[in-house]
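And then chain A:
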Amino acid sequence: MNIISQVTDSAPKYIIYDFGILTSRIHEWLSSMMNTTWTSVVEMVLIGVVFLSFYALVGLILVYAERKVCAFIQCRLGPMRVGPWGIFQTIADFIKLLMKELLITRNADKFLFNVAPFIVIIASFLAIGTIPFAKGIQALDFNVGVLYLMSVSSLGVLGILLAGWASNNKYSLIGAMRSGAQIVSYELSVGLALMVVVIFAGSMQFSEIVQSQATGWWIWKGHIPVIIAFVIFMIASTAETNRGPFDLAEAESELTAGFHTEYSGIKFAFFFLAEYMNMFIIASIAATVFFGGWMPLHFGNFAAFNHAMDYIPPFVWFFSKTMFVIFLMMWFKWTFPRLRIDQLLTLEWKYLLPINLVNVVLAAFIVLMGWYLI
Partner candidate 1 sequence: MTNEQLKETIEKKFDKATFDEFKGMLNVTVKPEDIHQLLDYLKNENGLKFDFLFSLTGVDWSDSIGIIYHLESVELKHVIAVKCKPESRENPIIPSVTDLWAGAEMHEDEAYDLFGINFTNHPNLRRLMMDEHWNGHPMRKDYVDKINIIDLG
Partner candidate 2 sequence: MSTEGLIVFFLVAVTLVGFALVFSSFIPPTSKNLFKAETYECGIETTGITWIQFNVGYYLFAILFLIFDVETVFLYPWATVMKELGIVAFVEILIFLIILGLGLLYAWKKQALKWE
């Protein structure tokens, strides 16, 4: 294809597929047809539609994947009825939830009760824009990408807090309070764990972080501090997304359903969807930062092997890495018992935070001494 041949002479050798060219072609084509304002309007509508459909698709796939993974872990088959191997189960569920009556309890704070699902969805939707799926496929490429992502992703918990508070249900309220405690704690660890890679990469921009891993992923290149950071990031981000074993805000054996006890129909579905999208976002960030994002796997001097790897499209690399991390998170959830609220805080403040601080210093030291692979 034209795209590939163009790239090979100008860009460095390892990038075969550059979607930046595709997007700029579309941009040129659009601007040749209409004036600048309309071009950008059409582009934005395009971006919105593409990401919306992507968002919905990922949500459906992840719910299905979770049900199958947990079923296999539990010696079950999982959904098998709707479609072959039950692949249309989530679509059926979605339609069912859409057709359910929306209930609001009598004493609820109706405005906040309705606002809460907006917040969780907005938070996850804003975050998904920063993820670099391939070279050139990234809607929002800020130079403070990591910071932006942290700030946006912590918005979601606000929705959970509001949902729990507005329901006027005692279980929901306790669930909301718990999620407050959780966000207060684990925000720090996510930030500090990502900081380790920022130190190595020397940039907070996601596209540059990916570029810096062209010669090798940070989890190899940065060895000990990055591995520690990855473990901490996995723990803390699982907590951030309110997933088991940190699902204290839901805790169905203690608080029946926690913050979403009173939600029904599509409103409940949005909380559900947001949880899975957050999982996807966290996983793709982990893939981007620690496993090189869409960068193919390269081994030192095996030129033939590296070249072969280059031909696998970046989408495949990105999604397989993301799926691996998502699988890890599912594996955690279906293995471990839930933590208690004080243990949750102990884990953060007495274990993750001190280790993290030491780890940041260690990473800085290693960068200083140049003991990492380039």
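As a selection rule, all candidates are chains of the complex that A comes from, given by their letters.
Convention: a residue touches a chain if its C-beta (ideal position, glycine included) is under 8 Å from a C-beta of that chain, and two chains touch if they have at least 3 such contacts; residues count from 1.
Since we're looking at a predicted model, the values are computed, not measured.
Chain contacts in this complex place chain A in touch with candidate 2, from the set 1 or 2. Contact residues on chain A toward candidate 2 in their complex (touch as defined above): 40, 44, 47-48, 51-52, 55, 98-107, 114, 117-118, 121-122, 125-126, 128-129, 139-142, 144, 146-147, 165, 167-171, 173, 177, 180-181, 184-185, 187-188, 191-192, 195, 198-199, 202-204, 256, 261-262, 265-267, 270, 341-342, 345-346, 349-350, 353-354, 357, 360-361, 364-365, 367-368.
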